[in-house]
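Showing chain A:
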Amino acid sequence: MAMSVRVRLGSQFRNIMRVCFHENRHMSTAEIVVEKSENPKEPERISLEEQQRLNDIAKNERMEKLLNMRFAYQEFLPDPNPKNRNTLKERLERRDMLARRSNVEIPEFYVGSLVAVMHSDPHAPGKNNRFMGICIQKIGAGLRASFILRNFIDGEGVEINFDMYDPTIQRIDVIRLEKRLDEELFYLRDAPPEYSTFPVDMEPEYQPEGSAVPVNEIKVPLKPLPWLVKWERMGMKGIRDVTSMLTEKRLRMSKLKQFNKPWEKYDLLKMYSETIPIEDQVEIFSEIQEKLHELEQHRYKMKRSRNFVKPTKMG
Partner candidate 1 sequence: MNLPMLCMQSRGLSTSSALSQVIRLTRLRVVDNSEIGKQAMAEGKPPYVFHVYNKMGVGYIGDRVMVAIKGEKKKGILVGLKQNQKKKVPKFDTNNLVLIEDNGSPIGTRIHVPIPHILRTLMKEKTHSKGADYTKLIAIASRFI
Partner candidate 2 sequence: MESTVCPVRHVPPSSYGRFRNACCATLRFQCRFSSTDSQKAAAQTAAIKSEWRRRRNVIFDNEKQRQQSEIGRIEKVAVKYLPWDKDEAPIEMRMNKHLSTPYDCTKHLTEDYTKTVCLALVDRRPWDLQKPFEQDCELELITMAHSNKSPVVNTAFWRSCSLLMGCMVEASFKDEIQVYLHSFPKPDLKSGSFTYDAVIDLPDWKPTQAELRAMSAAFVKLSNQESFMERLEVSEELALDMFQDNPFKNKQIPNIAQNHNGKIVLYRIGDFIDISQGPMVGSTGIIGKATIASVHKVESNETDRLYRFQGVALPKGTRLNHFAWSVLEKDARKFNDLASVTPVRESVTSAPTEVVSDEEKERSSAAN
């Protein structure tokens, strides 16, 4: 959680706000509607069935809440290939991940967010190094989780790949928390420089707590050909229309069935083999949820005790 950059309310409202914050945020992106149990006014009069129904709703709500953790904590989900799965290994790996999280705050960010990473570097003069850029990819399960940051510095496009659980990382700051339309933004490499240029010393932007993660619906134009990848075949949502740039043949090719693969849209077994089933996810997240909650509270206490400066609200 990027708690360092959010406005804090009084501690008595904290828990309530956290719930809202979680739910509202994910509602915007995951298309999951959370059913809310109505608080019964007269608890003595409710029948058994009613009680049962309310219990069910509460249970579903808890489930939804756990499952929604998959967006922010994607790397806790293991490799879905059944050949590589082992329960004990996954458990040990999760334990190590939580141990690392207790020493460094790994905030919540997505592909499209602006992130700055401060890490120890034996090659740098001060033995510290900082890089800031837009996250164009977040990948990997477990301790292998990594992300790529991209920025334009001195007219030169630079990308750095970081391991999320690398113990040389001192801090990860989220400068701007937002999402883009795609899961990977590699097309920024073929886009004009202004679309991936961000000032290095940008101030963190604050969002009111409880607000949903905004989705930046920007459509990026591409530079003229040649490109690194045949983007017209990839079905990216965040690219501006490129048909005018393409030759007739290439345009025709991009509409071929073999590239669009319409049959894969409802290929259920493919979908299943790429995901971790609900039961497993609930097990994983219920295991880590408590520990994460503890860490968050501890961190909050530490921060309050150190300095209490009210940050200014921006944009």
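If you want to know what made the cut, all candidates are chains of the complex that A comes from, given by their letters.
Basically, contacts are C-beta pairs under 8 Å (C-beta built on N, C-alpha and C of every residue); 3 or more make two chains touch, one makes a residue touch a chain; residues count from 1.
Remember, predicted model here, so these are calculated numbers, not experimental data.
**Q** Among 1 or 2, which touches chain A when you look at the whole complex?
**A** My answer, from the options 1 or 2, is 1.
**Q** Could you pull out which chain A residues touch candidate 1 in their complex?
**A** Within the complex, chain A contacts candidate 1 at residues 119, 121-124, 129, 131, 146, 153-163, 166, 168, 189, 224-230, 247, 249.
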